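Handing you this structure, nothing more for now.
All protein chains of the complex are present and in place, except for one that has been dropped.
Coming up: chain A.
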Amino acid sequence: MITNNFKIAWRNILKNRGMFLLNILGLAIGITSCLLIVLFISDELHYDRYNKKADRIARVVFRGKVGGEIMKEAVVMAPVAQTLKDEIPEVADATRIRRAGTPKIRFENTVYRNSRFAYVDPNFFTIFTLPVIHGNNVDPLGKPNTAVLTESEVKKYFGNTDPIGKELFVDDHPTPLEITAVIGDVPENSHFHFDIFASMLSYAPARSTSWTKSNFFTYLLLREDVQYQQVEDKLPLVVEEHMGPQLKAEIGMSFADFTKDNQIGLFLQPLTDIHLYSDFAGASELEQGGDIRYIYIFVAVGVFMLCIACINFMNLSTATAAKRSKEVGIRKVLGSEKRQLIFQFLTETFIATCIAALAGILITVAVLPLFNELSGKTISLSFIFGYETVILLLLLIIVISLAAGAYPAFVLSSFAPVNALKTRFFTGRDTRGLRNGLVIFQFIISAGLIFSTIIVSKQMSYIQNKNIGYDRDQILVINEATLLGNNEKAFRNEIRKNPLVQHISVSSYLPAGPSYNSMAGIFMNGQYQRRMFFYDVDKNYLQVMGMQLALGRNFSDDSGSDSLNAIINETAMNILGLQKDPIGRTFVRDTDQGGQELTVIGVVKDFHFKSLHRQIDPLIMRNRPYGGLIIRTKTGNMSGLIENIRQTWNRFGTGEPFSYTLLDDSFRQTYRAERNMGHILRIFAMLTIFIACLGLFGLVTYNTEQRLKEIGIRKVLGSGVPRIVALLSKDFLKLIVFSFLIAFPLGYYLMNRWLQDFAYRTGISWWTFVLTALITVSIAMLTIGLKSLRAAMQNPVKALKAE
């Protein structure tokens, strides 16, 4: 029986090759999308799960609102870790990370500059699961001036020789570091990635007792069965007790007075929430994380794709039902029970689904590299063949077989044999409502996705074209110019001779991409105001960046005389209440060595130096030229100029590799997540409408088959082809237009929420709706039109003869 089922299923598939391919194609695309999305989500959800104690680890973070400034830091003060461990019994242990960038590191005669370096407390490896694979696995960082390297880092420095006991010289670190152990590379899905972990014991600031300077990522290991909220509840008291006295000493206000108008405090963030829920991105987060909202979007898209593919299957199967009704009739007369017929039809769906799944896997394998590129992931092929994926696939096959096959199977098997044997017999009038509903559903999703895609692109082009207050085109940044040491000035003078170089500014502060970042508290008239951003620049900075002065003057040539002067941006001017006559006014910048009085000599027009997700922050520029080179160029041949500068660099350099960035690239990089999202959304939107159109094609086929006789009669009576095409298309068009009624408000609501996330955003205008409607309708009409045209052009005699 079962072999017979398979046999007939296979022959039916071969017989209806075209329809079958449509079916398979739609399903395969649905399955591929689903697989990719599952791989993506599972990767996202497994962040930091490699830690055996992941569920017991929480990070201490700082949040506050001071003087109107929302403050949030993923780093906290140096003594927090030890204090919490000592004073809160639920905390079993605490450890810290101090990020130290990519310092210059020397081994024997070779210098490296690309090792991600961090100081960690000696107990770090007992809390995080990063097993030692070679060397001291008991207490590798227990002594000062020790370091643990990752496996690939060891390869870089030492090749295949044993690294244990070797010494590395690190810039800014007085004594060499002795390598005590090697660990495996930090897993891809970790919220931090370092290559060298040095012992915190050799890092003096770690012993600081200051409760006002945040620099340390601090992680608590909670005792078993402790909820992190229990610990969080105890934090305000600890903060008041330790921070209070220091705050009073610094700003002259008691903790109680300070917290009347301001809020500050420490909070906990479970380790496993960091990647998807952390809101510290752009502030002090270790790495750009994911976003739980994108996970939801992906889940929705995945489910939608699958639904649409299943709906297609149902619709296309019922479309071919007419052809099968005779067979159903015969089989019933020959003694088949309904159950056996249902089973037979389900077998067919099952085979089709298996083939689709197979195709889906092949497509997934083929497009995985592209998907990785788009999503910024490194999902490996082996993951597809992991047992989880296999189980998921089996489940998918069963669910799809049932979902897509059940409806047609029951419809087909319920044909009464006497009716089914009549030459031209169709059921379906009673199920038309359901089918229409399904089509509407498909087009709600298609139109909704197209709409969303348009909005995302619109916002991206808005960002790209928005006047951001400076000119990011044709700016070349050589951030590591300081590596040239004493040759830097000569190098600068040399490249200045190049006629393609317009101006050069010396600063490491950039409004886009990796930049120095510093903030300091501001006092005015003895009153603490709030913290503001500081830029250390030179007199060429404004000119190179194309920033405009609103008031006052730029820094003058003689840097000495301007060293206590400042240029502030408009936001700072407004916040400090200096709208009337700001020039010549003074304020005090808080420093470690007490206050520094600065005089305002100019106001720069606001420019965006953080992402457009947020409002412009107050900013103060000081005349302190040091750091990298920012070069304004005028050339269509940027790569030629860069090559030229590279040669100059090599002449002056000390063997350091030349590296540069283009400011515009850095700017684009800032919105990479949104851009990727946009790309992925666009692809899924296209796939969705494609599958939906496959379904539509099926339905039109079904419909025209049903109405072949009507078409024949109309033609005999003299109707022209266009009128018949219109007749056949009208009903579908109605459904699509109806789907807009739901898709538009829904899309508007959702995309409006997405846009709220940008402080600066484009609007949703009427033409977006019109464009969506036009795209959807024209694609659908193309599908319907082709099929209807064929039906309308058919010789009417053929249709009528069959009766």
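Note that a contact is a pair of C-beta atoms (placed from the backbone, for glycine too) under 8 Å apart; a residue touches a chain by one contact, two chains touch by 3 or more; residues count from 1.
The rule we apply is simple: contacts and distances are computed from a predicted model.
**Student:** One chain of this complex is not shown here; going by its UniProt record, which of these names is it: "2-oxoacid:ferredoxin oxidoreductase subunit beta", "(Fe-S)-binding protein", "Electron transfer flavoprotein subunit alpha/FixB family protein" or "ABC-type lipoprotein export system, ATPase component"?
**Tutor:** "ABC-type lipoprotein export system, ATPase component"
**Student:** Among A:R11, A:K466 or A:K634, choose the residue that contacts the chain missing from this document, as touch is defined above.
**Tutor:** The one listed residue touching the chain not shown is A:R11.
**Student:** From the listed residues A:N136, A:S210, A:S336 or A:N676, report the one that touches the chain absent from this view.
**Tutor:** Going through A:N136, A:S210, A:S336 or A:N676 one by one, A:S336 is the residue touching the chain not shown.
**Student:** Give the residue, chosen from A:E73, A:E327 or A:E705, that touches the chain omitted from the document.
**Tutor:** Reading the full complex, the residue touching the unseen chain is A:E327.
**Student:** Would you indicate which residue among A:I251, A:L421, A:L549 or A:L564 is in contact with the undisplayed chain?
**Tutor:** Only one listed residue reaches the unshown chain, and that is A:L421.
**Student:** What is the set of chain A residues that contact the non-displayed chain in the whole complex?
**Tutor:** Residue positions of chain A that touch the missing chain: 1, 4, 7-8, 11-12, 15, 326-327, 329-337, 340, 417-418, 421, 423.
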